[in-house]
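Note that this complex is displayed minus one protein chain, with the remaining chains in position.
Here is subunit A:
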Amino acid sequence: MPWTRDQMAERAAKELQDGFYVNLGIGMPTLVANHIGEDIDVTLQSENGMLGMGPFPTEDEVDADLINAGKQTITELKRTSYFSSADSFGMIRGGHIDLSVLGAMEVAENGDIANWMIPGKMVKGMGGAMDLVAGVKRIIVLMDHTNKAGESKFLKACSLPLTGKNVVDMIVSDLGVFRRLDHDSPFQLIELAPGVTEEEVRSKTEAHYEVAL
């Protein structure tokens, strides 16, 4: 059985280490917050100007001045700090954030990522995605292995406009996990979801990768 979205988030959460500052992208990556181990201490950054993001508020705690980058109401923690958008992206661009988990439309075998634009359709904008992939120390992509038409999203080369070139370090899909040791190395398939075979992954993957199960 391929992993569910929640199981994918759970797998990505295993990459978080004690003391990390982490930025979680909008959508599926936000689920990663639900799976952070109790034995590790992680500080979540929200690029609209907050370090130390807490859980959703109770009805009584809702505060219009306190939202995350997905524009959801949230709460603060004892460690929380607030700052400007310029300081926030100083943290991101300046390499102070340890890890970011992002969604993607396409990832290429050379580490390119496309996740902001489909030409000819409505373009919503890249938001902070280009800054995150350019500046954060380690980038994990959380995405379905194939698109709605059943085509591979892990490709030889991205067909959509890029968000960043050679920036992805790990892919967690519903079928398994790919990792590479550095930005000059090829991706390796290191893990399969339960019941998923290497043959199934190969048949649904256009990109070249090594197998290191």
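Details
FYI, a residue touches a chain if its C-beta (ideal position, glycine included) is under 8 Å from a C-beta of that chain, and two chains touch if they have at least 3 such contacts; residues count from 1.
Simple rule for what comes next: contacts and distances are computed from a predicted model.
According to UniProt, the chain absent from the figure is "CoA transferase subunit A", selected among "Iron(III) transport system ATP-binding protein", "3-oxoacyl-[acyl-carrier-protein] synthase 2", "CoA transferase subunit A" or "Phosphate-import permease protein PhnE". Summary of contacts with the chain left out: across A:2, A:103, A:127 or A:186, the touching residue is A:127. Contact with the undisplayed chain is limited, among A:1, A:64 or A:149, to A:64. Within the complete assembly, A:85 is the residue of A:4, A:17, A:85 or A:147 that touches the hidden chain. If you put the missing chain back, the residues of subunit A touching it would be 46-50, 55-60, 62-74, 76, 82-86, 88-89, 92-93, 112, 117, 122-131, 134-135, 161-166.
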